[in-house]
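The other protein chains are all here in position, but one chain of the complex has been omitted.
Right after this comes chain A.
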Amino acid sequence: MKLLTHNLLSSHVRGVGPRGFPLRLQATEVRINPVEFNPDFVARMIPKVEWAALLEAADTLHLVEVPKGPIEGYEHDEKFLRQMHHVLLEVDVLEGTLQCPESGRLFPINRGIPNMLLSDEETKT
């Protein structure tokens, strides 16, 4: 699971609503996966990023050189974009859990794939 994905996921446990974001990340196996750098795509993603959640996740994984927020003129700043490219797309959590911050419910990550399934009782509104 990439950190871009983690940044877009939220718990849908019943009653939790917007307090289900961000999911607390815990990783037991992480892999760095080189991905071809595409500055245009990274620049497109910057406005969609929730920075506090990204920084929290990056911190959990002990990542360094993580920009603290979008900088002026980021669209043309290659250094910034390369750092964001690495954080968002090259760090892959293979095994771990995502935890709903409100209910404590755990969603497992196996082989890089999160399992977000809940039973009907857990999601009924």
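Heads up, the rule we're going with is that contacts are C-beta pairs under 8 Å (C-beta built on N, C-alpha and C of every residue); 3 or more make two chains touch, one makes a residue touch a chain; residues count from 1.
To be clear about the criterion, contacts and distances are computed from a predicted model.
According to UniProt, the chain absent from the figure is "tRNA (guanine(10)-N(2))-methyltransferase TRMT11", selected among "tRNA (guanine(10)-N(2))-methyltransferase TRMT11", "AP-3 complex subunit delta-1", "Sodium/potassium-transporting ATPase subunit alpha" or "Beta-hexosaminidase".
Along chain A, the points of touch with the absent chain fall at residues 1-2, 4-5, 8-12, 18, 21-22, 35-36, 38, 40-41, 44, 48, 50, 89, 110-121, 123.
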